[in-house]
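Have a look at the structure below, then the notes.
What you see is the complex with one protein chain gone and the rest in place.
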Amino acid sequence: MNITLEQAEKIIDTAKEKAISINTKMNIAVVDSGANLIAFVRMDQAWLGSTDISIKKAKTAIFFGMKTGSIGELSQPGGPLFNIEHSNGGLISFPGGIPIKDESGKIVGAIGVSGSSVENDHEVAAAGVAALSVFA
Amino acid sequence: MNITLEQAEKIIDTAKEKAISINTKMNIAVVDSGANLIAFVRMDQAWLGSTDISIKKAKTAIFFGMKTGSIGELSQPGGPLFNIEHSNGGLISFPGGIPIKDESGKIVGAIGVSGSSVENDHEVAAAGVAALSVFA
Amino acid sequence: MNITLEQAEKIIDTAKEKAISINTKMNIAVVDSGANLIAFVRMDQAWLGSTDISIKKAKTAIFFGMKTGSIGELSQPGGPLFNIEHSNGGLISFPGGIPIKDESGKIVGAIGVSGSSVENDHEVAAAGVAALSVFA
Partner (left out) sequence: MNITLEQAEKIIDTAKEKAISINTKMNIAVVDSGANLIAFVRMDQAWLGSTDISIKKAKTAIFFGMKTGSIGELSQPGGPLFNIEHSNGGLISFPGGIPIKDESGKIVGAIGVSGSSVENDHEVAAAGVAALSVFA
């Protein structure tokens, strides 16, 4: 039901390659289906503040089984989940966190990426998620 | 790669003089490039609540290598970094925190100032940053 | 009822001189009678972990109006205050924190020092406390 460390490392390596290819310096975290950290890397000169954000993005994606950006659409002022970020020791609800699914569509983990624009963060996270297919 | 205590004290003394010259009472903090506190002062009768804010401003500026106010422009409702303040044990994203660079442009620390309007906070922080040039 | 920033800076400068004279690198914090930080310095190459400890020592000394080491004598296993360190967000109960009194004997603040042996920490803290007499 969980991704393995070997899979997490493959996901992170692929995400790191993507980060390099788009000239960014990222923090990249992978958590299991229980929201517990499996693996993490901070690329040289990446923002220090993005370590916590990348881990919180991965956890947020697992907590609700959806992309972090989807939470953010609901947590705006006037929205149904306004300020949900106060829960769970702090959520991050902008893009960069994505659930990871196995072949059957079951969520087995999540990736969180932080270090650049949210568009870049999401692109690097998506590249990491795509890497899991090599195990399928 | 980090500023020294002597430099931090010069920065704080200069910021304090500026605070006095514009008739404000400030909390002033300096952190190193690893976001660890080097020096801090709270001027007599300055707001107690601004102690934590000044330290968080300095840390926020180091965490992302930019002025705190720049984070705040992105963290508004509907913005790309909405509620980023929930990360890292609490960020402060309004003006008053500024990275400190050495001659080569490398970030070696940051200053955070709190105790008046954000315009005044930023002005005092900027005065502190300018003081480092005496070592250049 | 509180020491001023000018007094706190004199206390810290004197403590710093003592630290240098005994060849140590210290973190030195001064809090007011309300347990709120007034001033802090971390000497170059001083332990990073001693920043929090020096501040907690100063706060612990104010919290109970006594030297931190006196709390530690009571907080040992089997003692009347066993594990009191769990309170107030974390106390430090070994030597290095000392209340600061004015001429009338009233407590107006406290100093906390950390960075070497507890004997050295206490010696540097005591030197700082002694500096206040120049204002008497």
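Note that the chains take the letters A, B and C in the order they are written out, and that residue 1 is the start of every chain.
Simple rule for what comes next: a residue touches a chain if its C-beta (ideal position, glycine included) is under 8 Å from a C-beta of that chain, and two chains touch if they have at least 3 such contacts.
If you're wondering where the values come from, they're calculated on a predicted model, not measured in any experiment.
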Even though one chain is not shown, chain A touches it at residues 4-5, 8-9, 34, 36-44, 48, 51
Please output the residues of chain C touching the missing chain, sorted low to high.
47-50, 52-53, 56, 72, 75-77, 83, 85-86, 90-95, 117-118
Hidden partner chain, residues of chain B it touches:
1, 32-36
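One rule holds for everything that comes next: only the chains that are shown with their structure count from here on.
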Could you classify the connectivity of these chains, where an edge means two chains touch, as line, ring, star, complete or other?
line
Report, in degrees rounded to the nearest 5, the angle of the rotation taking chain A onto chain C when the C-alpha atoms are fitted.
180
Centre to centre, by mean C-alpha position, how many angstrom separate chain B and chain C?
25
Per the C-alpha means, the centres of chain A and chain C lie apart by a whole-Å value of 43
From the mean C-alpha coordinate of chain A to that of chain B, what's the distance rounded to whole Å?
30
